[in-house]
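A protein chain is absent from this complex, but the other protein chains hold their places.
Each chain carries a letter (A, B and C) given by its place in the written order, and its residues are counted from 1.
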Amino acid sequence: MKMRDISESQRQFALLGGIFAAALVVSLIMGWILFPSLAYARKAQPINYNPPLHVEQIGITCDTCHFFYEDGSWAGIPTLETCVDCHSDIIGASPEEEKFVNEYVKKNREVKWALYVKQPECVSFSHSSHVRMAKIACETCHGPQGHSDPKDYLANRITNYSYVVYDPRVPLNAFTIIRDKGETVWGTMRMDECTACHRSRGTSTACFICHK
Amino acid sequence: MTSEHTTPKLERCSRQKFLVWLSVWGLLLAWGLYGAFLCLFKGLNQTGMNNYFVFGLWITVDLAIIALGAGAFFSGFLFYILKVDHLKDLIGAAVVIGFICYSGAIGMLTIDIGQPLRGYFSFWHANVHSMLTEVIFCITCYLFVLTIEFTPLILENKRLSEFPLFKYIGENLHGIMAVFALVGTFLSFFHQGSLGGMFGVLFARPFAYRTGVAIWPWTFFLFILSAIASGPALTTLVVWTTQKVTGKQLVRRSTLSKLAKLSATLFFVYLILKAADTVYWANVTAPQMGFAFTRFYQGPYGMELLFLELFVFGLLPAVLLLIPKAREHDFSLVIGCLFICMGIVLNRFVMTVQTLSIPVLPFEKFVAYAPTWQEWAVAAAVLGYGVIVYSLSYRYLHLFPREHELNA
Amino acid sequence: MKTESGDQRIARYGMTIDVDKCTGCGTCAVVCHMENNVPFTVDESDKSRNMAWMRIYKVDNGLDYPHVRVVYFPRPCMQCDHHTPCVSVCPASATNYDGLTGIVDQINTRCIGCRYCMAACPYMVRCFNWWDPVWPKDMEKHLNPDVAPRMRGVVEKCTFCSHRYLKAKDKAHNEGRDYLREDEYVPACVEACPVGAMRFGDLNNPEHAVAQLIQSPRAFRLLENLHTEPKVYYLSSYEWVRKLADNFA
Partner (left out) sequence: MLPTTFEFRWDAGHMIFFGVFYAVVIAIFTSLVYVAVKSIIDVYRDMTARNEANASEHPEHPHEATNEAVIAKS
């Protein structure tokens, strides 16, 4: 009898402890796996552009379309005008190509590309300083984008910024979001990635260098 | 339940009367919340502040109530560390007053900054060289400590202490309260000082700038001293008021006198140092920066402010409360404590608003500042909030351990 | 910036303003507004709350006609050197002194709006955004894309048009150059001054005109007694003007 009663208080405590542990596990699962996938929306590009085809098979380089102007400013995402240089008529038999020429080129409509690397309004970034002066390869920040085949991209539902820079096959959970700074090719291009690189190279980290 | 924690039943007014009392202050609070809402929703253009007066009524009130709230840490220090036993009578009340002052100040600061949602930046991206960073870190930590000090008082409540867990948490917290008192004292020293330092380091504002030791200007030390001097004065005042409002004897009369004496002594020392600082600043520091002492006192902020601060709300109450007989009379006790508190408020006003009113640039003119009703409303809300929290604490918690014994 | 030999050349960009030449026309203030997307308020006559990175003060010598003399003091941010009042006080590290250019810069999206820097600045340089910035619909198209508009509740100030520095650097980098020529980076106000009263350049570089001008006996700074070490120098031949700048101390 005495034994039973002691075990009763023990049982009550064990029950409370069990509830606590279970709640902890549930919270961890939610935080690590559920919320990251809820926070990002998978979106498709308006046209399924095929980088490996352009880069590997045709052999054009990044700066053919993403070129520099005389004053050092950078063209950014190519406008229809640049695409039309090659795509004035349908090349090959791809249905996406057909859609692109018929829907956009013929109708003279700009494609509203979803940007993988959009930065907020307060950031100014100079491609010429990084590419021309510091001789940093495009892949250093953008990853092997020209060799991968992104089908869709992940956009943060609140901020609308994309998460994985070039490869949507990476599983989306907190382990890939909070990742070692060395592997920045997956990164979200946040301020700490810029500053870590600036610091390690000894370049200026003044506010105005990156903030306008 | 063990008998040592069963509290004797205390006489309290009827619920109806209490609700009327609360709703009066609730109205004040609601008015203030409306003002705060306007400031948050429409922006700080709702205030009377401008590019000259970047700090206004709110900072003055913030600085003042933080100084006056120092009663909590100082009484805690005296009671838990130095074992000054007669403070047991009102240590609970001192903690509640401190809690009200600090939470009120932080609430007001949140409205005062232009981007409240970014408030956490001052923690995350802290600039350790700024006095304001020190203030923000310390008052947040200290509010946390005050909350912990407040908790056992709440858990002593008859209903709550029926739950064994609450009872034990209260008891155990009480058991190691000395640790929190010590941490609180440390934090308080630094933020009271840093609030003074905030203005003392403005080396481009000759009116506020003071030389000092290492990174700390003299105002750093003056603010600490004035805060620990005025804190007990406010505690005395509030306890006396509570006795008048409730019509009960809550603490021994001698405790109030002792507290007032302590306050006056410290205030007297503070005044001597303040006078020395003023003389040095007027004759050495300011002239070195190209400013004559007399140039600082213009318009509505004339030399009479200095006179009021040093004498009427300075020397007068200090000397008054140092006379044992005067401390025995309620009238002079209250006047003395009130004047000490007003002296501190005036000092904080001068350090903030008057500093900003003095043109440093040769082309600028002397400007005056008037708060809008929104600013007054928010400041009044802190008072309303304070009275409500204090009344609730008095009604439902055992703030004054001797109440039963003294009203038997 | 690095020189050809590879060592870091530390620039100290500064400005000289010849108050004897200044006519008070206000062009510098207007172009500053346009260049930096500085918002304006409904009531611009309320100078205590309006935004002005470049403010022009009209000052006279206090005498009656015919002895009265008037000068104009255009006042950008003084970009105080090494002992900058506003930088050390910011609790959120939103403002900074850049050691490589001497520019006192700011991250507007970092500012929490505590206004402590405004209290610290004796030159009244910093302005607080009391309202949300609003531009007339058509005018929004004319905003400068190189400068992000600020939001309500933050402090802003003159940055010596640091975006122009970045643009000049972009161009230099594109040409494979690692240094800037004197005329490549110039703030909008200096560029626009119709009488050439303002000069801009590197105070550390003896070849730049400003480095020579600040050696002149005509050169003085505002409130030198405070030891804020401004990098904006004024030039005047009149003694009362030079004395006025330091409150006649």
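Methods note: a residue touches a chain if its C-beta (ideal position, glycine included) is under 8 Å from a C-beta of that chain, and two chains touch if they have at least 3 such contacts.
Here the structure is a predicted model, which means the values were calculated and not measured.
A.B. asks: May I ask you to name the displayed chains that the omitted chain touches in the full complex?
C.D. replies: A, B
A.B. asks: From the list B:164, B:247 or B:324, which touches the chain that is not on show?
C.D. replies: Result: among the candidates, B:164 touches the missing chain.
A.B. asks: Could you tell which one of B:117, B:179, B:269 or B:284 touches the chain left off the display?
C.D. replies: B:179
A.B. asks: Looking at the whole complex, which of B:127, B:226 or B:242 touches the chain that is not displayed?
C.D. replies: Considering the complete complex, B:127 is the one touching the chain left out.
A.B. asks: Considering the whole complex, which of B:145, B:229, B:360 or B:381 touches the chain not shown?
C.D. replies: Selected residue, touching the omitted chain: B:145.
A.B. asks: Residues of chain A in contact with the chain that isn't shown?
C.D. replies: 1-2, 5-6, 8-9, 12-13, 191-192, 195, 205
A.B. asks: Provide the residue numbers of chain B that touch the chain removed from this figure.
C.D. replies: Against the missing chain, chain B presents residues 123-129, 133-134, 137, 141, 144-145, 148, 164-165, 168-169, 171-173, 176, 179-180, 183, 186-187.
Here is the rule we use: only the chains that are shown with their structure count from here on.
A.B. asks: Could you compare the number of C-beta pairs in contact for A-C with that for B-C and name the larger?
C.D. replies: The greater number of contacts lies at B-C.
A.B. asks: When the C-alpha atoms of chain B and chain C are each averaged to a single point, how far apart are the two points in Å?
C.D. replies: Chain B and chain C have C-alpha centres separated by 40 Å.
A.B. asks: Chain C touches which residues of chain B in the complex?
C.D. replies: 43-45, 50-52, 54-55, 112-115, 118-119, 121-122, 125-127, 129-133, 136, 198, 201-206, 288-291, 355-356, 360-364, 367
A.B. asks: Residue numbers of chain C touching chain A in their complex, please.
C.D. replies: 95-96, 98-101, 103, 105-109, 146-148, 159, 162-163, 165-167, 169-176, 178
A.B. asks: Given the complex with chain C, which residues does chain A contribute to the contact?
C.D. replies: Listed in rising order, the residues are 68, 70-73, 120-122, 124, 126, 128-129, 132-133, 204, 206-209, 211-212.
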